[in-house]
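All protein chains of the complex are present and in place, except for one that has been dropped.
And now, subunit A:
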Amino acid sequence: MTVDTAPARPAAQPAPPPPPAVRRGVRPGRLGVHAFLMAVSLAFLAPLLLAVYASLRPYDETSQYGYFSLPRHLSFDYYRQAFADSGMTKYFVNTMIIAVPGVLVTLFLASFVAFALARLKMRGGIVLLMLFTAGNLLPQQVIVTPLYVVFNRIPLPYWMSDSMTMYDSYWAVVVVQIGFQLGFCVFVLANFMRTLPQEILEAAIVDGAGVWTQYWRITLPLCRPALAALGTLQFTWMYNDFLWALVFVSDGDKLPITSALNNLRGQFFTDYNLLAAGSVIVALPTLVVFLLLQRHFIAGLTLGSSKG
């Protein structure tokens, strides 16, 4: 189901009466709303700001004066340490190895399924749509055990995985990401494609276009907004994922960045300021993506919005 974002306003409206909110727009009430929203916004921002602040201060200082004190030394030492000693660069690369093919393949496969369901009008289409949608709503833990067992038994040649099995390789994580996220993308794209005019497709059919041309040349270009929205969203989700790599990868060098955050924690002693720097490093790409592509991001969620 889509949250219909199309404005359902009547076309012609003779002299619109002022909306009630404005008519009774007494100043003090407005101010109260602003004060409340501002307070909540600050409360929502505070944890992030605190993380940034903590990451810039040495451990000795915060352990003595607490996180809530005035700064005496500010430096990027922890960021240097996270990159130099803890190999954050390597983990970033790992995440990209998983997320980039994951997003591209998911979008490609899902868009064709959606195209087949929405435009080719096949019998049993609804069953297929339900199969994909429901699959995406299951808790991950339901499928994790059998996959773990099976991946341990699938041999892969050395050039694909140095563990010689699917377990403990990027392949396992990428395949599971794709399989699990397909459902959401199919659902969103099928809903989107239904809103496209059928006439364009019919004209193409009259001109003798095959299924591939109808899909790749005619339908996909029209889906650009939906694909941009989904791409943004899926990238964030795959980037943020924690569980799959935790279960399917045992070699610490192959972990993606979210799962590798745990490595910044020492066995007996945890330098929380280093952890804060790590958290900021991990959060930064998603925050940048969000701030730059906010429109797509929100569109993606509200186009389908069945994701948990």
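Note that in this section a residue touches a chain if its C-beta (ideal position, glycine included) is under 8 Å from a C-beta of that chain, and two chains touch if they have at least 3 such contacts; residues count from 1.
We adopt the following convention: contacts and distances are computed from a predicted model.
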item	value
Protein that the absent chain corresponds to, by UniProt name, given "STAS domain-containing protein", "Copper-binding protein MbnP-like domain-containing protein", "Carbohydrate ABC transporter permease" or "Fe-S cluster assembly protein SufD"	"Carbohydrate ABC transporter permease"
Residue among A:Pro139, A:Pro197 or A:Pro221 that touches the chain left out of view	A:Pro139
Residue among A:Leu56, A:Ala82, A:Ile98 or A:Ile178 touching the omitted chain	A:Ile178
Hidden partner interface residues of subunit A, rising order	1, 3-10, 17, 19-21, 24, 30, 33-34, 36-38, 40-41, 44-45, 47-48, 50-51, 54, 62-63, 66-69, 109-110, 112-113, 116, 120-126, 128-150, 152, 175-176, 178-180, 182-183, 186, 194, 210-212, 215, 236, 239-243, 246-247, 258-259, 261-262, 272, 275-276, 278-279, 282-283, 286-287, 289-291, 294, 297-298, 301-302, 305-308
